[in-house]
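Some chains omitted; the rest stay in position.
Residue numbering begins at 1 within each chain, and the chains themselves are lettered A, B and C in the order written.
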């Protein structure tokens, strides 16, 4: 069966109908980047697509799902084999041309759901530039994990926690357990004492913000202890994320 | 089960192993563009991914499959709703940064398999620029349908034949029949008499080459008569394409 | 008297000495954009420069202050006369070339202190791109008001509060009272009820993030009630900001 909300699985006439219905375009975005010894390079897109599918199910007929953007802004992971990065300029151009193409057909509201935090800044920059160049477009974007603060806190994650750690691994155990090598999961940096001086400064202060390469933050690319993640935790996190994005979309007026 | 040849489903350590094995990176590329009343916007990527999966099966362990590039260069279809186009500059940047990222990890040979002919010129341009900027990279690219000349001829296609016509529809009936609305297939422009003067000039001469928008060539975006396509024809075409690409890869030396 | 920590007021030989001492370069960044009926277009830079001067005084000899970047990314204010905006591409290029020029002379640590939140995303993007192109550079950036959460909360600001509101006006009353026309201060949008549907959605959800033009958010460009600000509040906010940035710089190791 086709998924009737996926743009790639619509004909052009179905697309025209979707415009006429005033749908919002959801765009999953990921990264191809290291996720430690036990998770796969495509982890971020798997999570974004999983969330978008659930949101789309909640809002059947009111959204369409555009093709995923599978590679993103990942310079901080380039020391780890398999990682691909786009410059921020190129990632921005992809998003801008994707969205403005669809705007020519009549869509006005777009939500990029990114499984990768490295894309956030560029998504904001694109939205800013569009305010002047295409005032008829409303471009929103959403992260994943940070929408589920309570569920993540319930995991009681490690003092240093983040990329490929408890919360991210939990989501994967829920969404795509076949892509988690549970036997290979290894803890990464879990305490501030393990960080070198520069990394500790960067982690200590959310702001001022200091961007560092991940090989400096963690020898195996992991922040936190993914062995502590469970699928149940992941289900709770995903549920919270989906609820937040769904609520946003339900509020967002067409005008 | 994971597909062990998909880069997105490898860990970073598996990626390092794949580099060490001297694998070639295969990259499916598509388009999101109109394919007439009966086929879906994502048709080109579906076909590229289908071919790549078969090639990869033939060459297990000797290739890896990178993330697909789902949108391409489709300005000629922009009159039809749902089409997305990147400028040639942006599409080139995506391919270049994708490939050079992986080259930093040690890969040297790349084959982009594009289901969309509108990407061909830009792929050549990227390969040219890399000769100077990254002489250690060998970037090849391949189309689909034109590799299967005999099998297409056996279809006895319409005098005007091409986009969304007999050969392309046949491939989809073989690769993804659930994405073909056979009840909605309609013939497009099938004879030179139906073309306007400019379109006839463009079709009459392969060279000089004149690029025209598809709404000028065909009212419904189709060239040929997709109703005449069969899954058997498609199987023959796909088989020929896969054989040609496999043969190329088997010959391509690592040095 | 010259200010010995300002790069523009050093000779080239003094600059060489500052490199040899391992100084951090502080770069104030602002915007030229509307700040409502009572505050001036240059407000953001005035605040950034005020903070930087105080931080530099705390760390005499350990930092140098580079020339200010007086215009930034302000597309959301372009409906209001006098606003200047750079595209994110151009703002990024300025920061990148500024920083890489100084890196050629030996500096490795840079902190951009931006009085304008519209610059934040681009600063992050620049820092990301530098990880690959110039791994020897550490580029940090800092906002202002969000470093002083407690002091701002103590103001008991309006339910809708932000640009040109209580907290920003307070800072100006402390740092540059001659640039605040207290007799012309007017409340802007102060409650969610005053927002239109789209604006309410955007303000309701910090994430997903929806960037809107300010003329949609507020008729006079103000969020909050600047009449409620006092210089004392501003002093507390500035003190908190300066303390946070100073602490960051004291921790930041040279290596």
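Structural remarks
The rule is simple: a residue touches a chain if its C-beta (ideal position, glycine included) is under 8 Å from a C-beta of that chain, and two chains touch if they have at least 3 such contacts.
On a predicted model such as this, the values are computed, not experimentally measured, just so you know.
The complex in this file is a homo-oligomer whose displayed part has 3 chains and whose full count of copies is 6.
Convention: only the chains that are shown with their structure count from here on.
Chains making contact with chain A as well as with chain C: none in this assembly. A summary of chain positions shows that the Cα centroid lying nearest the centre of all protein Cα atoms is that of chain A. Centre to centre, using the average C-alpha position, chain A and chain B are separated by 28 Å. One finds 48 Å separating the Cα centroids of chain B and chain C.
Looking at chain B, one finds that none of its residues touch two or more other chains. If you check the complex, the residues on chain C that touch chain A are 73, 75-76, 78, 85, 87-89, 92, 111, 118, 120-129, 131-132, 135, 138-143, 146-147, 197-198, 200-201, 204-205, 207-213, 244-245, 247-248, 251-253, 255.
Of all the residues in chain A, the ones that touch chain B in their complex are 1-2, 6-16, 19, 32, 34-42, 45-46, 66-71, 78, 80-87, 89-90, 93-94, 97-98, 101-102, 104-106, 178-179, 181, 184, 221.
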